[in-house]
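All protein chains but one are shown at their positions in the complex.
Entry: subunit A
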Amino acid sequence: MTTATTSPRTADAPTGVSPRSRPAPRRRPRADRVYLWFLLPTLVLFTLSITMPAVMGIFYSFTDSVGFGEFNFVGLNNYLVMFSDPAILSSYGFTIGVALCTVILVNVVALTLAIGLTSKIRAKTALRTIFVMPMVVSGIIIAFVFQFIFANTVPAAAQALQLGVLEESILADPDLAWISIVLVTAWQAVPQAMLIYIAGLMTVPRDVYEASAIDGASAWKQLRSITLPLISGFVLINVIIGFKDFLGTYEIIVGLTDGGPGTSTRSVAMTIFSGFDNGDYAYQMANSTIFFLITLTIALIQLRLTRGNARI
């Protein structure tokens, strides 16, 4: 591509330099074609692999297709059935609940760590490297490791210490299994939020703290009336990004409980993926479309709010 585009350009160069001709308008159309070649491959591949499936999905959500063969249009039927399907409703309830809990846990932990890591401490680089580590490992593998810890290590330790409730694996309890999902999702999601908070804390001028320290403000008071208001934009970003990410949670659930016990920990993503096994392809496409609309709404709120917050 480079060689093909270079030759006409260089041939054009002398005329462009000549004082009598006006270089700008002549250069434009030639350069344009090069830019177009730079952009076009990406646009074409993107349209084929992202836009087309999206349009296809919405199309099939109005049919009764099982994923192959013939199909009929059924209008909004899939959507109407969805809203009274207990399996779908409970998967949304579960997913939104887990996402909310995880968002709160992640942000409290991440902000605490970020404040700690930006204060004057020893071994700062080493600590930061360790705390970022969960971000670089595969979610499914770390979920397998935690599954072992929750299934064997925690009950064994609880028995030794006679802790009652914890002696049974929480993964086997339909009412408690979600806690393990929140904990492991948070474990892996904290670094990202923490890095955002560290970047945010760097924008707070140091002398503000020095001035308030002279006025005798306590550390807690400083956090509440200086730090938090000044980094509120970053809190907002973290909450929204986190919520959006945790709604799509899948791998950690597969690794920990695989949706069980029963269907107590089935997320929306897992329900959608079941569309191929159960032959309700079109039905799950309707589910995908609703799921997309929810994600899109959150994303639009995010764009709106962050734009209001100037440049973050």
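To be clear about the criterion, a residue touches a chain if its C-beta (ideal position, glycine included) is under 8 Å from a C-beta of that chain, and two chains touch if they have at least 3 such contacts; residues count from 1.
Rule of thumb we're sticking to: contacts and distances are computed from a predicted model.
One chain of the assembly is not displayed; among "Alkylation response protein AidB-like acyl-CoA dehydrogenase", "ABC transporter permease", "NADH-quinone oxidoreductase subunit J" or "Acryloyl-CoA reductase electron transfer subunit beta", its UniProt protein name is "ABC transporter permease". The hidden chain makes contact, of the residues A:L43, A:A87 or A:V108, with A:L43.
From the options A:T153, A:S218 or A:S232, the residue with contact to the unseen chain in the full assembly is A:T153. Although one chain is hidden here, its contacts on subunit A can still be listed: residues 1-2, 5-6, 9-10, 13, 31-32, 34-36, 38-39, 41-43, 45-46, 49-50, 52-54, 56-57, 60, 67, 113, 116-123, 127, 129-142, 144-146, 148-149, 152-153, 156, 187, 192, 195-196, 198-199, 202, 206, 210, 237, 241, 244-245, 247-248, 250-251, 254, 258, 268-269, 272-273, 275-276, 281, 284-285, 288-289, 291-292, 295-296, 299, 302, 306, 312.
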